[in-house]
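What follows is a set of notes on a single structure, which appears directly below.
The complex appears here without one of its protein chains, the remainder shown in place.
So that you can tell them apart, the chains are marked A, B and C in the order they are listed, and the count of residues begins at 1 in each.
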Amino acid sequence: MLLVMRLDASRDEIERVKAKVRSLGYLPHEIPGVQRVAIGITGNPREVDPENFLNLAGVVEAIPVSKPYKLVSRDVKPENTVVRIADGTRTPVEIGGKELAIVAGPCSVESRAQILELAQMLKEQGVKLLRGGAFKPRTSPYAFQGLKAEGLEYLREAANRYGLFVVTEAKDTETLPIVAEHADILQVGARNMHNFSLLERIGDHKKPVLLKRGFAATVEELLMAAEYIVSKGNYDVILCERGIRTFETSTRNTLDLNAIPVIKKLSHLPILVDPSHGTGAWELVTPMSLAAIMAGADGLMIEVHQNPELALSDGFQSLKPETFSSLIKRIREVAKLVQRSF
Amino acid sequence: MLLVMRLDASRDEIERVKAKVRSLGYLPHEIPGVQRVAIGITGNPREVDPENFLNLAGVVEAIPVSKPYKLVSRDVKPENTVVRIADGTRTPVEIGGKELAIVAGPCSVESRAQILELAQMLKEQGVKLLRGGAFKPRTSPYAFQGLKAEGLEYLREAANRYGLFVVTEAKDTETLPIVAEHADILQVGARNMHNFSLLERIGDHKKPVLLKRGFAATVEELLMAAEYIVSKGNYDVILCERGIRTFETSTRNTLDLNAIPVIKKLSHLPILVDPSHGTGAWELVTPMSLAAIMAGADGLMIEVHQNPELALSDGFQSLKPETFSSLIKRIREVAKLVQRSF
Amino acid sequence: MLLVMRLDASRDEIERVKAKVRSLGYLPHEIPGVQRVAIGITGNPREVDPENFLNLAGVVEAIPVSKPYKLVSRDVKPENTVVRIADGTRTPVEIGGKELAIVAGPCSVESRAQILELAQMLKEQGVKLLRGGAFKPRTSPYAFQGLKAEGLEYLREAANRYGLFVVTEAKDTETLPIVAEHADILQVGARNMHNFSLLERIGDHKKPVLLKRGFAATVEELLMAAEYIVSKGNYDVILCERGIRTFETSTRNTLDLNAIPVIKKLSHLPILVDPSHGTGAWELVTPMSLAAIMAGADGLMIEVHQNPELALSDGFQSLKPETFSSLIKRIREVAKLVQRSF
Partner (left out) sequence: MLLVMRLDASRDEIERVKAKVRSLGYLPHEIPGVQRVAIGITGNPREVDPENFLNLAGVVEAIPVSKPYKLVSRDVKPENTVVRIADGTRTPVEIGGKELAIVAGPCSVESRAQILELAQMLKEQGVKLLRGGAFKPRTSPYAFQGLKAEGLEYLREAANRYGLFVVTEAKDTETLPIVAEHADILQVGARNMHNFSLLERIGDHKKPVLLKRGFAATVEELLMAAEYIVSKGNYDVILCERGIRTFETSTRNTLDLNAIPVIKKLSHLPILVDPSHGTGAWELVTPMSLAAIMAGADGLMIEVHQNPELALSDGFQSLKPETFSSLIKRIREVAKLVQRSF
C-alpha cells in the first residue's frame, strides 16, 4: 500500500499518518519526491484497508501495489534515486546522477604496494571509487581467500592517500562490522544476493550498498533483494548487473545489458554494470563497458591490475592500466551522447 | 594430493605422515577405507612435492588430484560414505546404506498442534526423519519467516515424542547455534549453497549436514560446497538435488535426476532428492520420487501437510497424508528393485 | 473450440456438424472417445461463436479451449492415445498401451553387416522397433552425414529379416518420400522440432511419427509442434524427451524426466524417453532408463552399438550389446511396478 500525500501536506499531517500506520502494526516509509511526499506501508501480511487512511488529513490517494517489491518500485517513487557518498573530507560522489560512477581496482588486494600504486594510477584517470577484495568468497576452500583485515587496511590507506572512496565486499555478517568500518560502500556479492540475513544486517547499517545480481537471479529477484535492504531503512542501494548463467560457453557469464532498461523502468534505484565478471575476458570489457553506458547504466565496475597475468585471482578478466586509460577516454566521449559526464 | 598408505601401515606410521603434512603447513585428512587408509592433503595453494612423502614409512603412492575437490571425491575414497544419525536414545538411522532415507514434514512448522499431529502420522508410515522449517529464508521480506525459536521447540518436542530425528535449516551463522541445539541434521538451503562462511561454520560442527544444491549450481560446484564442509573436519555430508533453473516454465524448477548417477560416479557422499521443491507441484512428487530411487538416490525429502491449501508456505507442492501414505507403499516396492529397503 | 456430442449421437448427426464447421470456413477434427465423440475445430483465427453449433442435433456442449494447442490436449481427448504400428505381415506393436515400447539400434547405419548383426541381437532381446540413422543432420558440414539411401535399404533389409519395424529420421522434405518408403515410424529430430514445413508435410503422411523435443523447447512448444502434425490429419504422434540445454556441463544435455508426468497431464499422446542423447554418456543410460519408466514413460529409445569406441557417431553414449541385455532384464522387472510389460 502506498499513501500519496497532498502537495502542500504539512510535516504534522505526515507524522500523524505515519503514527496511524504504526498503530495498526505496520511500518511507514516516508518517500520524499520532487513535488510531494508518499508513504509506503510494509509489514502487511494481509491486505490493509485503504479506508484506514483516506479520511486522514493530507492523504490524497491510497494505492495498492501489486508487484512483490514496493519501496524500490518506480510506481512508489517516480524520480531516480541518487546515492550520495560523502564523508565530510573528500569531494562527495553521486551515483545515479549526471556523472557516471566508475568503480575500479584489483579483484583482490594483494599487497600494500600493489594497491597504493594502483590507487594513484586510478586517481590520475579521474576515478573516485576504489574497489578491491579483502575478504574473498571463493568456490574452492583451497583458493586464496584474500588478505582479510590486512587487506582492508591497505585499501583504506590507499583510498585516503589519494582521496578515493572504498568499495569492498561484506561477505558475511561476522566480518560486516570490520568491513563497514573501512568501506564507504558495502558490496554484496552475487553469491550473497540471496543471503537474506546478510541483507537484513546491511539494511540496519547506514552505509550505501552495492548489490550485485545473483548469477541465476531474475531482475525481479534482484529487486526483492534490494527491497530487503530498503525495508530495513537503508535507502542507499546501488544495483549491479554482473552476468547471468546460460548455456553459452564462449563467455564466462552472459552479461545481460537488457537488465539496464528493464530495471530503469521498474525501479528508481541506480544500476552499475560489471563487465569484468560479466564476461570473464578482458578483451570484452571495453566494448561491453561502452555498450552498457549507451544502454543507460549509471556507471561501471571494472577490474584493473598492474600485471593481470600474475594476479592471484581473475587475472584473465582484468585490464592493464594502459587499456583502462584508453577505456576512460572512450567513456568520456560516450557519456556525452547520453547526457552524462565523467 | 592424496597419499595412499600400505595395506598394513601401522597407526604410528600414519601419525608420522600426518605430522609431516602439518609440518609443511598443510592439513592432513585421514580417510579410512575398507582395505587401506589414505591421507588427503588440503590447504596447498601451490603444488606439493610428492618427494616430501614418498620416502616416509608406510606410504605407497602420492597421487596428485586433478579435480578441484578432493576429500569428497570417489578417487580419494572409493567406498560409499554412510552417514549415521544417532543420539544414544532412539534407533540410529543410516543415510547412504541399504535402507532408503525418507525425510518428511511440512515446509514450515506452523503450530505445536500441527507438527505433533504430522509427526505421529509420519511415524506410523515408518518415517524416521522429521523435517520442518523454523527459520525460513524467503525471497520477500514481507513473507512469513517461520516461527523461529518457537518452531524449533515444537519440532524437537514432536520428534522426541515419536522417536524421530529432526532435520531443519540453519539459515545463517547467527541462528546456527540454536538450530544445532535442536536439530539432528543441519540443513543448508539451496540459496546458501554458496554461503561459504556458513559452510565453514557448519564444518566446525560435528552434526551431520544435508547440503542442498543451489538452483543454478553445477554438480561440480555442489561438490566444492561439500568440500568446504568436509575440509573443516565434518565428514558427515548428505547431498540433496532439488531442481535447477532452466528456461522451462511448466515446472517451478527442473528436477535434475541425471545428477544422481553423475554424483555417484564422482563422489562417495550419499545423495537425497527433494521432488517437492524440485518440481513445485504435488502431482509430480510421486512419479519423480519413484524415478529418483530408480536412478540410485539414497532417499527422498518430501513436504507433507495436513491441509496443503491452508499451508503458510509452499502448499501447492505438499502431499496430503493419504497421498504420502500411498507413495510410501510404492517406495517399498521400488526399493526392492534397487536392493534397498524402507 | 471443441464440440462434445451426445452419447448416442448418430453418424448422420456427426456428419452434419462437420459439414456446418466446414461451411463456416473451419476444419472439423473428429476425435473418437471411449464413450462419446468430440469434434475439434481448427483454423479459426478469430473466435468462433458457439451459437453456430449448439442448436444442431447431437451437440451437447461447445467448449472454448484456452490452451494454444487443442487436438493434442487431454481436455479434448481424456483417453490415452495408443499408436498402432502394423503392416499386415509382422505382429503389430502398440505405443502408449500396456506394453513398453523399446526402440533400439545404432546412431548411424554404418554397413549392411553391422545393422544385420545388431538387428538379430536386438530381436533376441525382444526388441520390435529398430532405429538407425541413414540421413544424419550434423552440426558440422564436414562430419559423416550417414549412408543415406543405401543406409535406408540396409535398415529395411535388417528389419524385414528379423520381423522388426523401422524407426528412422526424416531430416528434410526432400528426402521425406524415400524415408517414408522405408520407415514404419518417421522420426523428427530435435533440431527439426521447429521446422514447421517438415511438420506439415509429415502431417500429410499417414505414417506414425516420433517427434523429438527440441533441446531448448518448452513442453508447450513440443505440444504445439505435435499440433502442427495432428492438425493436418495425422493423429499418430509419439512424443520423445531427449534432454534440454542448461548451464550444467557434467552431462551433454539435462534429461528432463519431469516432462513425462507434465505431458501425461496435458496431453493424451504417448511419450518415449531417449536417455542416450539425453545424457550423452553410456554410464547414465541404465539408471535414467529405469527412472524414466518409473516416472511414467511409455518406452525408451536407446543407442546400441557392437563397438561403441569405433562408432562413426555418438559412440560414447551407445550401449554395448551385453549392457543392453542387462538393461532389458531390469526393464522387465521395473515394468511390473508400473503395470506395464515388455
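Throughout what follows, a contact is a pair of C-beta atoms (placed from the backbone, for glycine too) under 8 Å apart; a residue touches a chain by one contact, two chains touch by 3 or more.
Note that this is a predicted model, so its numbers are computed, not measured.
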Which residue of C:36, C:123 or C:194 touches the chain not shown here: C:194
Touching the absent chain when the full complex is considered, from C:53, C:228, C:282 or C:342: C:228
Residues from subunit A at the interface with the omitted partner, ascending: 216, 218-220, 244, 246-251, 254-262, 265-266, 278-279, 283-284, 287-288, 290-296, 330, 333-334, 337
Contact set of subunit B toward the excluded chain (per top definition): 216, 245-247, 249
Subunit C residues touching the omitted chain (full complex): 42-45, 68-69, 137-144, 171-175, 191-192, 194-198, 200, 214-216, 221, 224, 227-228, 231-232, 245
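In this section, only the chains that are shown with their structure count from here on.
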Angle (degrees, nearest 5) of the CA superposition of subunit B onto subunit C: 180
Approximate Å spacing (C-alpha centroids) for the pair subunit A, subunit C: 50
Whole-Å gap separating subunit B and subunit C, where each centre is the average of the chain's CA atoms: 38
Separation of mean Cα positions, subunit B and subunit A [Å, integer]: 34
Subunit C, residues touching no fewer than two other chains: 216, 246-247, 249
